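A protein chain is absent from this complex, but the other protein chains hold their places.
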């Protein structure tokens, strides 16, 4: 299968279950909404070494937010419910309660499980907090030195999907980079997904374990490293490919992941120098969600 | 004392010792250097609830970096040496090793204590890593699927200063916000400091403990909340002030903090509506570094 | 009438007919699409002194563009058809044909009058240009040193509306500024309109003619200048207002202008310190389009 002359591998992405929360952060201006959302979702590329996976989902214009101010939806993800709730509390309490003019609302489906974010953060108000309604939602207004901090009483989370992915192979690193960048741009217009790695892009794929350093749980996947082509007889990189980036996607459900993968791949294949799109899996035994590239189109 | 008609309180900021590391992150383009630096320093506003304090210090043009590419210096700070080293390792390993085209160099004084960042990260190379020199620095080049990841063998850290601060009081929230924003802009041109809170700004000052909720370690400082003026007889907010933001600064040393405070205050007082600049302290008994506002000018 | 406690004046904005073209500029990445759109619409605040009015309308994600790449729609406006066509030609020929990876498509209704943009620009190809189809549109592909420049054969223009407006009055300049900024953010999500002034905001309102300098066609409107309140007995500024900014809107039709005014005003009144929204007119005798503020809500 080819799109725009680029080969689409006949393979599947293997994705996993994860607990996902989705919140809306608004602020006085779009800039400050983005600042709060960015700080709250940083150091959140992978639960392997970060306290959670996190990222910005979508911009929401003031005409569509509960308080009529510009906002961004964010997602925070963790395999364990308890740790997810802890992360919601810490990331919002440290990075949004403190952020200038920010407010926090639930941005999950009505029937999702609820975490008592506002209920807990209200204690910061030391009795001066007030329970009130904003656009039909129950929120707490906590007096702070810059004004008030508004936070919804509960925010939702549910079982979502982590690790949707595809790989962009190009004739050099630069083409792969620009293709990955524009793929992330395209994905950012899809609601219900984040690309948690830096700029949405993974530069360093890994294999499980190590051949040489037995204490390492994961090391570079030498068969996917263009610079090791001559040293690795099992090299899996097609001739003419010298740069590879991966896009990793977490989402509310499989449909959102699929829509994101489709949008991202369609954008990537437009970039000169892109040769092949493939997908990452572990043989299918680890993750229950298998997304066939060819079925996306 | 007044500057541009704005009162400067005769008071001091009380700052603390902290362990500070400083690293340079470069990438193929300025955008991707900033993306890596931003991801690596997110969720890093305060060690009260974040795993460390972290932020971007300065942009470094390609003419001044070891590898001739654009870069940003970042600082990661923690009171405990062991935890600082752990945070350097996690934040760089998760958020920069994975970031497209990124490389990491030491950006600390030559005589600082050293953390073996590259020495440890090299194991990701599974034996394919190579020790080499870039501009006289010992680095490891680790093959990855997008090319190579270059990281300096050791990065420096030393005893620095956390919690340099000043407060901007204005006739409304908006004036205080814009003044805080331009103060952070001014501080961003000072080398050797970060403003770790979201956008460099703190919206919610706190007092130690709680009057009502005994399980809380810190709660809103009601005497500094404009909306509680009528409820709090001990209110410390001058008449005509309705919005307050704080700037918090971490730095390599006291001189850097002072230069940053001076630059920030001088910029803030230019904004229409700003009424007063003051400083935060705990009576002087907790932090050893006392910075008198009046001595800055 | 009040919204969020802010007075909405019972008055109308007086707008004018103007010829409006709308084009879509795509590029390899969102950044380069924006760069081309920004350069092509610069020096375009007002036809009083600029060669045309111009601005960016909306971002269009790659899933919705003819060539599957990210893009921005722009509008170029001029009262005279001939000069409008000249400006389309010059702005696209100088600022988009030269812009990296850019392409240009028509973004106007199918029944609009047509300007032969691509038909004329194709001569730059010196015979090497090729007529082809992209997503059902007739375009020319012109070989250039970076690849090819794709431009649609014709682009549409029609009679639109210029000078939709409202004024934001606030207790200080800073509140008015932030309110204007967030109003422009809100308007940017409305399709079919631009805010041609710098950042979408007008800082300096004028009156026709001059009292003192007879050679001047327009001078500052002293009755709208907060700093001249004491010198001008006819001052029209309410007590407590010390900063005023105007938002000026050009659009495809009156409905788009109205939607933009409504979105902008609703966002502006959320900003602390905003006191009143009013509208600008010349008594109603100059422009045929009268938009009553109270009828927007």
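Annotations
In this document, chain identifiers A, B and C correspond to the written order of the chains, with residue numbering beginning at 1 in each.
Note that in this section contacts are C-beta pairs under 8 Å (C-beta built on N, C-alpha and C of every residue); 3 or more make two chains touch, one makes a residue touch a chain.
In this text, all values refer to a predicted model and were calculated from it rather than measured experimentally.
Among C:118, C:164, C:243 or C:287, only C:243 touches the chain that is left out of the view.
The residue from C:60, C:139, C:161 or C:177 that touches the chain not shown here is C:177.
Taking the whole complex into account, chain B touches the unshown chain at residues 4, 28-30, 61-63, 67-70, 147, 178, 181-182, 185-186, 189, 263, 266-267, 270-272.
If you put the missing chain back, the residues of chain C touching it would be 28, 32, 35-36, 38-46, 48-51, 54, 90-91, 93-102, 123-128, 142-149, 167, 173-174, 176-177, 180, 197-199, 201-206, 210-213, 215-216, 218-222, 224-228, 231, 243-246. Residues touching the missing chain, restricted to chain A, are 31, 170-175, 177-179, 242-243, 271-273 (touch as defined at the top).
Quick note on the criterion: only the chains that are shown with their structure count from here on.
At the interface between chain A and chain C, two copies of one sequence, more than half of the residue numbers in use are shared by both copies.
The greatest centre-to-centre distance from chain C, using averaged C-alpha positions, is reached by B. If you average the Cα atoms of chain A and of chain B, the two centres end up 25 Å apart.
Centres computed as Cα averages put chain A at a distance of 34 Å from chain C. Shown for chain C are the residues that touch two or more other chains, namely 178, 271-272.
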